[in-house]
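Complex shown without one protein chain; remaining protein chains in place.
This part shows subunit A:
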Amino acid sequence: MPDIHDEDSFEPHPKPGISRLDYAGEQGMAVEQETLVEPDVAKREEARSLWGDAWRDLRRRPIFLLSVVLILLLVVMAVFPWAFTDANPRKADLVHDYLRRPDWTDFFGAGWFGYDAQGRSIYARVVYGARASITVGIFVTAAVTVLGGLTGMVAGYYGRAVDAVISRVVDIFFGIPLLLGALVLLNAFTTRTVWTVVLALAVLGWTQIARVMRGAVLTVKQSDYVVAGRALGAGTGRLMFRHILPNAVAPVIVVATIALGGYIATEATLSFLGIGLQDPTISWGIDISSAQKVIRTAPYVLFFPAAALSATVLAFIMMGDAVRDALDPKLR
């Protein structure tokens, strides 16, 4: 008879080799089959958690490493933009003609990517523009994960009436397209900062995570270890956060990582439409919007902020893809 206070007896993944299959099993796919196929592998490898397993897998993927390096670079750029350029992104000097091609020999200098129609250094604006995008992406994702995760957890855990009410509320918010809702919400604010945009996107975006979390909790709730935990007198909080959450969070993390890139693109779209960020905030979306006037004569004015934006979104989506592959081996 094991000691009921022993943490190990509550370990969600007591057997080696089972950890990842839990997740595959949740989709109703051949769990037994996979355990049968690789029994010797399971025996040979030491016990690892889902996360340890995923990390081992991710470390060996060049695409994952590439996207992580790119994201780290962008984060450093967002925090310390002055480390990348001496030029002032807001200094407009019409001495610099936007029609003159970018000067490739001017490495990391103000004229590297050329100048925009107002004579501002495009390179400096690309560097300083990272802050708005990264801030919006990270904070919206964090807010959405907490808000959606909690509501999804409560809905899935309590079920019945609580679930019915929460699910209808989720349906209501889900019916409003993100971009459309954000346009209406943000239009009410005459001055909009990064935080206004974060708030609007978070208020409208949490439902996706809530649905995923609810689904995962519903499956995990049935597990033997949750039933055992409850039988042994574990409280609601302990069941939720020690037993269910660690086993239900994987799909949420996958969806959140991929959505992060989407939020960055949405912010840029809103700023492009003139209802997102405003001057003096430097945003790639605003720069792309103002570049459309000179697109025929000076396409590079549009090219560099657009390329920076696409590369950022790409990096987050590639990372999300890699994380999904690692956490959900069924899709490989």
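Just so we're on the same page, contacts are C-beta pairs under 8 Å (C-beta built on N, C-alpha and C of every residue); 3 or more make two chains touch, one makes a residue touch a chain; residues count from 1.
The rule we apply is simple: contacts and distances are computed from a predicted model.
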| item | value |
| --- | --- |
| Record-based protein name (UniProt) of the chain missing from this complex, from "Sarcosine oxidase subunit delta", "ABC transporter permease", "1,2-phenylacetyl-CoA epoxidase subunit A" or "NADPH-dependent glutamate synthase" | "ABC transporter permease" |
| Contact partner of the left-out chain, one of A:117, A:245 or A:273 | A:273 |
| Candidate in contact with the missing chain, chosen from A:265, A:286 or A:327 | A:265 |
| Which residue of A:51, A:84 or A:173 touches the chain not shown here | A:173 |
| Option touching the unshown chain, where A:277, A:309 or A:326 are the choices | A:309 |
| Residue numbers in subunit A that touch the chain omitted from display | 29, 168-169, 171-173, 175-177, 179-181, 183-185, 187-190, 261, 265, 268-269, 272-273, 275, 288, 292, 295-296, 299, 302, 306, 309-311, 313-314, 317-318, 321, 330-331 |
